[in-house]
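As you look at this complex, bear in mind that one protein chain is not there, while each of the others sits in place.
Coming up: chain A.
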């Protein structure tokens, strides 16, 4: 398996994934690939199962059916140790930010750093934290608690916590939602920078068409638990489909 995926440059390979909760089926037979070094933007209405999709990829949720291969490994069959190893290579930005309330911003960023990059010395760690925070424009918040920051600042701090461990795969759940256009552009640039610098492959969930324009190599639209349309940004903008137009017209 590993050999073949490497040849095809597939980083994530999802086949016929289905996932439901008590009373509704959220994802139905969804198949999707992420190429090496690619930025894949996922669009879709609220509640269409975008967050569920990327949670299945890191197995925060167990898939009901179908297979998910990440870096050639079948996620659903990994033992907990191997899963932890795999997760170290995946950065996950939560939609809600999910900063640890009881820790300062610095401790929040240290948390994954200490556990994943065990070899760094304290000085190197501090430098790294400083650098990443400046990158997201939060240089001064080192010793503040998450509750003292604004919503957008929390989102950026959370982004900093995700990219600090240089993951190979990034899963961004709405990185620019709730940010002003300027900061939003900054984040899009940052996503592109991260991709170039560390050769990451990313899935970016967003409603923000500007962000999609800036970052997307390829776009996927989810509807009713399956891929509704797939294509480049131009394909989407020139589409005559009603649903797609409604997405792109709103913002322009």
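By our rule, contacts are C-beta pairs under 8 Å (C-beta built on N, C-alpha and C of every residue); 3 or more make two chains touch, one makes a residue touch a chain; residues count from 1.
What we mean here is this: contacts and distances are computed from a predicted model.
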Worksheet item: For the chain that is missing from this picture, which UniProt protein name fits: "Osmotically-inducible protein OsmY", "Succinate dehydrogenase cytochrome b subunit", "Energy-coupling factor transporter transmembrane protein EcfT" or "Phospholipid/cholesterol/gamma-HCH transport system permease protein"?
Response: "Phospholipid/cholesterol/gamma-HCH transport system permease protein"
Fill in: Residue of A:58, A:71 or A:244 touching the missing chain in the full complex
A:58
Practice prompt. Write down which of A:19, A:87, A:128 or A:156 is the residue touching the left-out chain.
Written response: A:87
Worksheet, complete the sentence: Touch assignment to the omitted chain, from A:78, A:98, A:120 or A:229, lands on A:98
Worksheet, complete the sentence: Missing-chain contact among A:35, A:116 or A:142 belongs to A:116
Worksheet, complete the sentence: Where chain A meets the left-out chain, the residues are 55, 58, 60, 84-85, 87-88, 90, 92, 94-96, 98-102, 111-112, 115-116, 165
